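Now for chain A:
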Amino acid sequence: MSQFLDPLLIMALALNFVALGVSRIRAVINAIALQGFLLGIIPLFLHPDIDIRGIVLVAVTIALKGFVIPAFLVHAMRGADIQHEVNPVVNFMSSVLLGAIGTGLALAFSYTLPLLEEHTNLLLVPVALSTVWAGFLMLTTRKKAINQVLGYLLLENGIFLFGLLLLDAIPFLVEVGVLLDLFTAVFVMGIIIYHISREFSSIGTENLSELKE
Partner candidate 1 sequence: MNTLVNNTIHILLAVLLPPLLLGVINRTKAIFAGRNGPPLLQPYYDLIRLFQKGSVFSTTTTWVFRAGPVVGLVTAAIAVLFVPLVNSTAPISFKGDMILFAYLLGLSRFFTTSAALDTGSPFEGMGAAREVTFACLAEPALFMGLLVLARLSGRLELARMLGDSMASNWTTSGAALALVLLSWFIVLLVENCRIPFDDPNTHLELTMIHEVMVLDHSGPALGMILYGAALKLFIFGALIVRLAFPITTSSAWLDWPIFVLGMLIVTVVIGIVESTTARLKMTHIPILLVASCLLSGFGIILLVR
Partner candidate 2 sequence: MSEWLVLMGAVIVGASGFPGLLFRRSALAGQWLTTLLAVFGAGLGLMGVCWFVRTGETHAIVRDWLPQGIRLNVAVDGLSAIFLVPVFLISLLGSIYGLGYWKQTEHQENGRALRLFYGLLAGSMAFIVLARNGYLFLFAWEIMALSAFFLVTTEDDKPDVREAGWIYLVATRMATVFLFALFALLHTASGSFKLFALTESNSNVTPGMATAIFLLALGGFGIKMGIMPLHVWLPSAHATAPSHVSAIMSGVILKMGVYGLVRVTSLLPNPPLAWGAIVLALGAVSGVLGVALAVGQRDLKRLLAYSSIENIGIIMMGLGLALIGRSLGRPDWVILGMAGCLLHVCNHALFKGLMFFCAGSVIHGTGTREIDSLGGLAKLMPWTALCFIIGSVAICGLPPLNSFVSEFFIYLGLFDTLVDTSKPSFAVAGLAAAALALIGALAVACFVKAYGAVFLGTARSEHSRHAHESPLSMLGPMGVLAGGCLVIGLAPSLIAPALVSGIVTWAPNVADVGGRLAALAPLPWISIMGCGLVAGLWLGWSVLSSRLRSNVVEHASTWGCGYIAPNTRMQYTSSSFAQMLVDLFAWALHPRTHRPTPFPLFPQQTDFRTEVPDVMLDQAMLPTFHFVARLFTWLRFLQQGNVQIYLLYIFLVLVALLLWP
């Protein structure tokens, strides 16, 4: 059933651009949540003969990436009453363009990598890499702290996507550990964002450049 796989991946890829392009933070969160959800279900198509432990993993992933984390972020946002605009360093158009370029490069790079034959005609690696790239873009070109968290999520999504290639290679324990770590990280970041907004009454990182040299 891998014929469904590529459309899913394309969708995940498209969501990168949405995340980069939209101006409202809520929209970005939603995009990433949806992407997380897709990531969750992809294993089902990638490994048709999936065992119980895979199912559990899928469930955990969907729960965390698709619902818990986004919900938490929305909550943190509300708690820290953050204005809803993203206000980027470079404007949306160009960040989308950059994303596109990155995707191209990712494709190029991934074709140089020697893959297993069952993965060769699969978009998975390029999509993963371009998602990583998109995550970097968001991390580096957005002013608000929460956007950096989102960028980090995007990054993680990309890595996770690649991780799916070796679902049966990477032990279950590690996968879960990774997910838990991710969650904790975002959780702690959320708390800090909350503190930041209390401390500076805004989460624009321009306030966060006191320490230098």
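Regarding selection, all candidates are chains of the complex that A comes from, given by their letters.
In this section, contacts are C-beta pairs under 8 Å (C-beta built on N, C-alpha and C of every residue); 3 or more make two chains touch, one makes a residue touch a chain; residues count from 1.
Only a predicted model underlies this, so the values are computations on that prediction, with no experimental measurement involved.
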Chain A in this complex - touching candidate among 1 or 2: 2
Footprint of candidate 2 on chain A - complex, ascending: 89, 136, 139-143, 148, 205, 208-213
